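All protein chains of the complex are present and in place, except for one that has been dropped.
Showing subunit A:
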């Protein structure tokens, strides 16, 4: 019986570890922050969950609630943090825009007369860093434009 449990644990641990490894590899290989978030948020979460299940098999049942809590908070917090980081990355050039097939958020912002990115993506990095503060202002402008449009909608 213990052999079976050990094998289950070994498989789950190795599986979880490989997903964590793939997540780490994704952090290295993917081109921009947004893509890296995919690797960090998804592969990592499953890796951790597999390891937790593997540990739960070995441990006494009264410790299971604690493992469950770890899993629960991982599932609750990882997507939220990645959303926040993703949002920030979008506004601060954490995104290789020329790699995007389509960017409907930029389309909307442009349509409203306040594009997030004015310069082409081939400008060098230092230049883009300098632009960051300016672009944050642009983002605020975009929100203002949105407010105005919403007000118009409300009138109609």
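FYI, a residue touches a chain if its C-beta (ideal position, glycine included) is under 8 Å from a C-beta of that chain, and two chains touch if they have at least 3 such contacts; residues count from 1.
In the analysis below, contacts and distances are computed from a predicted model.
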Hidden chain of the complex, named as in its UniProt record, picked from "NAD(P)H-quinone oxidoreductase subunit 2", "Na+/H+ antiporter subunit E", "Energy-coupling factor transporter ATP-binding protein EcfA2" or "Twin-arginine translocation signal domain-containing protein": "Na+/H+ antiporter subunit E"
Residues in subunit A touching the chain absent from view: 19, 22-23, 25-26, 29-31, 34-35, 37-39, 41-43, 45-47, 49, 62-63, 65-66, 69, 75-76, 78-80, 82-83, 86-87, 90, 99-108, 146, 150, 153-154
